[in-house]
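Heads up, one of the protein chains got dropped from this complex, but the rest are sitting where they should.
We just call them A, B, C, D and E in the order they show up, numbering each chain from 1.
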Amino acid sequence: MSVKQEKLIVNGKRPDGRKLDEMREIEAKAGVIERADGSGFFRLGNTIAVAAVYGPKELHPKHLLDPVRAYVKCRYNMAPFSTTERIRPGPSRRSTEISKVIKSALSSVLFLEEYPETGIEIFIEVLQADASTRCVGLNAASIALADAGVPMKDLVASCAAGKVEGQIVLDVAGEEDCEGEVDLPIAYVPRKNEIYLLQMDGIVKKEELKKALDMAIKGCKVIYDKQKQALKCEYKEVKAK
Amino acid sequence: MSVKQEKLIVNGKRPDGRKLDEMREIEAKAGVIERADGSGFFRLGNTIAVAAVYGPKELHPKHLLDPVRAYVKCRYNMAPFSTTERIRPGPSRRSTEISKVIKSALSSVLFLEEYPETGIEIFIEVLQADASTRCVGLNAASIALADAGVPMKDLVASCAAGKVEGQIVLDVAGEEDCEGEVDLPIAYVPRKNEIYLLQMDGIVKKEELKKALDMAIKGCKVIYDKQKQALKCEYKEVKAK
Amino acid sequence: MSVKQEKLIVNGKRPDGRKLDEMREIEAKAGVIERADGSGFFRLGNTIAVAAVYGPKELHPKHLLDPVRAYVKCRYNMAPFSTTERIRPGPSRRSTEISKVIKSALSSVLFLEEYPETGIEIFIEVLQADASTRCVGLNAASIALADAGVPMKDLVASCAAGKVEGQIVLDVAGEEDCEGEVDLPIAYVPRKNEIYLLQMDGIVKKEELKKALDMAIKGCKVIYDKQKQALKCEYKEVKAK
Amino acid sequence: MITEIGTEYVKNMIKAGKRFDDRGFEDLRELKIERGYVQNAEGSAMVTLGETKILVGVKMKVGEPFPDSPNEGVLMVNAELGPIASPDFESGPPDPQSVELARVVDRGIRESKAINTESLCMEPGEKVWTVCVDIHVLNDDGNLIDASSIGAIAALLDAKVPELNEDGTMNRENMKKKLEISQIPVACTIHKIAGKMVLDPNLREESAVEGRLTVTSMDSEKLCAMQKGGECGFTPEEVYKAIDISIKKGGEIRKKHFGA
Amino acid sequence: MITEIGTEYVKNMIKAGKRFDDRGFEDLRELKIERGYVQNAEGSAMVTLGETKILVGVKMKVGEPFPDSPNEGVLMVNAELGPIASPDFESGPPDPQSVELARVVDRGIRESKAINTESLCMEPGEKVWTVCVDIHVLNDDGNLIDASSIGAIAALLDAKVPELNEDGTMNRENMKKKLEISQIPVACTIHKIAGKMVLDPNLREESAVEGRLTVTSMDSEKLCAMQKGGECGFTPEEVYKAIDISIKKGGEIRKKHFGA
Partner (left out) sequence: MITEIGTEYVKNMIKAGKRFDDRGFEDLRELKIERGYVQNAEGSAMVTLGETKILVGVKMKVGEPFPDSPNEGVLMVNAELGPIASPDFESGPPDPQSVELARVVDRGIRESKAINTESLCMEPGEKVWTVCVDIHVLNDDGNLIDASSIGAIAALLDAKVPELNEDGTMNRENMKKKLEISQIPVACTIHKIAGKMVLDPNLREESAVEGRLTVTSMDSEKLCAMQKGGECGFTPEEVYKAIDISIKKGGEIRKKHFGA
């Protein structure tokens, strides 16, 4: 709306001082919601999410249950006060879609066949939003699943790359988010070298996309290590008690 | 709203050139929705509907099922783009009522007692609307039920008569619809000489009503033949394969 | 909105001529809704409610049922035309809360353990509203439960006290309602000397609250007698038949 | 729940020419209309038809006209066949029975042009009165359509139009102007039980109804709405007979209860 | 799921004068309030009461006043006892517990006149601030009403009023004006377990609660809201005793956490 004359990226430095392939600060914790069977907290700069996992457990209505594997329920939700404009409580089309892609990504790494006729519930709450809320929510949920002791092939890590002023950058945020030309959030498992969530918006050439995907994968590897660390801390704390 | 000086009906000719007791062009087909157990297509002038039938089949929730006869579910729906003004998706009070009267009319000719504890689902979609959508939808559904092989006493045929500029006419449409004083949609089974759907709106004298009902019955007989033909074609095609 | 110069309470007399601790006229009846297992009618001045009770009976969905006691369903509803401004049909947040507190108050006096795996449904309709609708609804429901023969420890009686122009008064109504500073609806069982519903709005000192509570309790005793009488009349009528 | 045995019993009674309360097939139960039941409503009527009890309230509110009729007030009819009257009630979207009930009553009033909607226009295209007719079923002992139709027109005849204060708020204290009602449409429904045509069934009889035809008449000549329900068909001759009965009964009700 | 055996166990403990964490009956768990938790909210507070965790956010938006108070801003309190905090959650209309929670907190703030609503009017009858208080329960370990009430007033005290740009959009960058809060209403709920009056139960204890009485106090003299819950009755004497305890505890919380 307003006429912006100044460039966002100057000499390879971004508005908040980061380099093009630099992520925002990360904070990860496990076991933040005591009532849940497992829980996780993830912060990426100013984007904050918590997640809780309940199950495997009984679920209603019965006819939804699957006789050969656990039924996964996943709800991504933004707190009404998490954004500049208040969000009306309740599911939106946007949150319905995000819940669906996160559910698929997380289901990829679960041994669901081990728990037929049960339900696993994953609830994600975005408490503060500054871009990449689906990635941050997914990261928190991944920690929560591990914390709940649900058998997993591996942790899933998620982050986004984008294009700002024609340049491919990692983890778009703040002012960049409004001006961003492309957004590419992915979820990735380093050990398998596989992508489980991938969405892309915006006009991009094939080569740019490759560059962005590479960058996002590198970001996921950093996040993956932070998730591991959070779970180790939790484990140590439990042992220490 | 606008002042219309000209008469719609001049010398017994209607705006689209039809005679008072003449119906619009009819097109009827069976087997248009491959996934359904049975389906039908019906066009009357510019009003077009398709219908699909699923069942007799299992239904949830179980406590709705009837131990002595099949439970019929019927949904009449207008596509959002079928009318001049876009229709918001989802059921309205109008569509709820029409679903109810169509369901009753179709149930009349089904041997529901042969399928206790099951459900028969009838779904009608109006793709384009130029008056008589309930009749056209019912005609499509009737074909769909026969196509699905659901045992029926007979086909049900439906059309409407009305009053325009004081004259009783068959199958009101187009400009006449806005100016119509009376609308009398019926559903009828020729062999039984019985009426299964009947609604009437507008001020009418007893004698006028009799004339309109007679005219509508004659219309239903024409439609009934077209429905039969559509099913025969379908049958032939299947044999030919 | 309008500037009111005149006092509402003059020489201990209220706008409708009542004394400070005087209730409006009461009318109570049992057995007004023939189809229900039990029903009640209660009028307090211009506030009128009817209530119906169905059960103990089967309920769906099954998994809601409690293996050790009856499940109580309670719905307080205001008729759309009961207030000055028309109320949209359907539950509101206000009616949801009132349904909840009435349900708790009535459950207090029921021997729910005698009917495990069943449901008791209590439906309250406010037909005309002039303050204290929750009290009047609860009084009607209490009669309805007794009329239905549901075993009860005792009848529950309900009324409200309030503060108007700094004075504690019983059964605020009419003009007083708009200007009222405090509202204290309670439900009470005289024989047990126990309070089962209590809500309070408005700034009040501890001593004022005591005075108001005393007054409301006295009001409940009057109502309790009227409820008993209504049930006796009903019983006599039945015997007389 | 009404059992199969129950409906068989009713059918056998009807076949034998009998009804529970010794009425003839074309007799209504006792009808009482209590107008002005609800003070806060602009108009109201409590209708008792046997043990069927329905309270109808009319509320007026200021609204906008529909774009295609900028000079006309708006009519809205709503029915709540709520849980108090029907134990098998489930909350959720309006059930088809309530919707049909409201729409059949609505058409009777609307199509007969009973309400002078042009008299409800305050500023063309901008501000008109919306007349909300709410049908509140308190006890369902059968024949809700006829009872609701009678209640609705009685409540409308009872209704007054509020004055508007200068600031646009409503003044309900001093309502002198009556809502203009020029017609008295009355619905009368013919029910087929065991092949016979029966009027005003109670709930037990209703469980055995095979088909019904509602005819809303304006006078001895003119109809304004019809609605068939149920699965049993009507021959054209049966339709004509039903119309005759309905017109006759409608006239009786108009005469006895509306002085028309 | 909490079993019958579980609640019996709690009752026996309480009867014996004991609690899980060796607290006295009138002791609260540790209370922490972290204001300004959410940057995008105009005000916020993360409240930790034992293991109960609630995040309350305040958002301001431009809206219209209610017709009967054209010079006043609007307060809206909403609670989401969402699935994250309660595994038996079902999506659908707001559940009665969330609604009661929101409405009890709402009444405490509204009735105490804590917010100067007239200071929120921009153009009388046209444009006012709507203050949205959203209670977001993250972990339910009991006593949600008290924790939410404390969180709500803490978040309101943290809240700032945005400036409006000339084109009517909000300027959130430079918010200097604090929301005017003149009272600190605090809810304190007395729970009856095995006939004893107990404060601040955790979830296990809550499963054995027979009745509760919430008293929202403004100072050592004045109350502004009360709400009884649960099926167990309170005698008038018990009500008075509950009020005394609540006023005392409310005062302690106001002093320790709000410096009032």
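FYI, a contact is a pair of C-beta atoms (placed from the backbone, for glycine too) under 8 Å apart; a residue touches a chain by one contact, two chains touch by 3 or more.
From a predicted model like this one, the values you see are computed outputs, not experimental measurements.
S.K.: Which chains here touch the chain that is missing from view?
M.R.: A, B
S.K.: If I consider the whole complex, including the chain that's not displayed, which of A:Tyr54, A:Tyr115, A:Tyr196 or A:Tyr224 touches that chain?
M.R.: That would be A:Tyr196, which touches the missing chain.
S.K.: What residue numbers in subunit B mark contact with the hidden partner chain?
M.R.: These residues touch the chain not displayed: 32-36, 46, 50-52, 54, 57, 75, 77, 79-86, 89, 91, 121, 123-125, 127-130.
S.K.: In the full complex, which bits of subunit A touch the chain not displayed? Write them out.
M.R.: Contacting residues on subunit A, toward the hidden partner: 1, 68, 91, 93-94, 96-97, 99-101, 104, 107-108, 184, 189, 192-206, 209-210, 213-214, 217.
One rule holds in what follows: only the chains that are shown with their structure count from here on.
S.K.: Could you tell me which pair, A-C or A-E, is linked by more C-beta pairs in contact?
M.R.: Result: the pair with more contacts is A-E.
S.K.: Between subunit C and subunit D, what is the separation of their C-alpha centroids in Å?
M.R.: Those two chain centres are 31 Å apart.
S.K.: Please output the residue numbers of subunit B that touch at least 2 other chains, ranges allowed.
M.R.: Residues 61.
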